[in-house]
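Every protein chain of the complex appears in place save one, which is left out.
This part shows chain A:
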Amino acid sequence: MFAAAKNAGALRAASRAMKAGPRTTTARFASSSAGSSSGSFESFLNSRLTLASASLAAVGTVAWYTHLYGTLPFVGEAHASAASDEGMHPIAYPWSHNGVLDTFDHASIRRGYQVYREVCAACHSLNRIAWRNLVGVSHTADEARAMAEEVEYTDGPNDQGEMFERPGKLADYMPPPYPNDEAARAGNGGALPPDLSLIVKARHGASDYIFSLLTGYIDPPAGVEIREGMNYNPFFPGGALSMGRVLFDGLVEYEDGTPATTSQMAKDVTTFLHWASEPEHDERKKYGIKAVIILSTLFCISIYVKRFKWIPIKTRKLVYEPPVNKGH
């Protein structure tokens, strides 16, 4: 508010100087009619209404910000909290799909699906992924159809008005481990295992966080007490979570012969979950290449055309030939 008032003051001073200006130069620019039009603009700038509305806008913005974020803008705050409450920052891992041109490693997605199915699916649903989504990504259509058929789905009603069981088909979504959230909580000491479809997008640190979480279980440090049934993980905000360590060396047996170490499984399941969160990933990066090539070409052409058009104007020379004195 003070800033606004000060600005208005400065403007008024500047415009006073401007008012003095034209008077001394009227002789030189006798033909121009400047001054009268800038006069109305000037009086608009100087008006009380302008001052009042600028002040109101400034105060209003600060009030809105304060209401929205709970603190004044640009004013520092002191927090009394331990860094462990926020969870440790995940380690940045060199994912094979990190680069702007890099696709997922689909062999890893396939192994990751196996880990999800054999380990995580006991507690976590994956309800945005259908069997058909795996086709052409990690499995063939025949494989996906066979996996779907192993699951019984409730469908109906039939023409008797009754629901019936049928084997799954490609269009069905991944079956949830629990019929509802309450059952899921009851089976996990009151904590709800979140759906994993979008988990990579839903957590700060994304893939790095998921990998760090899965491999980061340790004994609680001295002095830290955690409740019965909770597990300590420095990457989880707060440190204690209901999910225990689930990945141990040799837990699954990969069909492609990759040794199933804890970190290998964590990497594969994280890659799989990243794919589940961002199925458009590979295609998006390919479009990125195209977009950059086309847009940068168009940019260069536009620069060329601009110079082409402006060069005659920018390089022209205006020559003033003073009138020749013909008299006497």
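By our rule, a residue touches a chain if its C-beta (ideal position, glycine included) is under 8 Å from a C-beta of that chain, and two chains touch if they have at least 3 such contacts; residues count from 1.
Definition applied: contacts and distances are computed from a predicted model.
Its record in UniProt calls the unshown chain "Complex III subunit 9", which is the match among "General transcription factor IIH subunit 3", "Methyltransferase-like protein 5", "Rhodanese domain-containing protein" or "Complex III subunit 9". Of the listed residues A:Glu118, A:Glu149, A:Asp195 or A:Asp282, the one in contact with the hidden chain in the full complex is A:Asp282. Annotation: of A:Thr103, A:Asn188, A:Ser242 or A:Thr258, A:Thr103 touches the absent chain (contact as defined above).
If you put the hidden chain back, the residue from A:Arg48, A:His67, A:Arg227 or A:Lys290 that touches it is A:Lys290. Within the set A:Ser53, A:Asn127, A:Thr140 or A:Ser263, the residue that contacts the chain not displayed is A:Thr140.
Where chain A meets the omitted chain, the residues involved are 96, 101-107, 110, 136-140, 142-143, 256, 282, 285-286, 289-290, 293.
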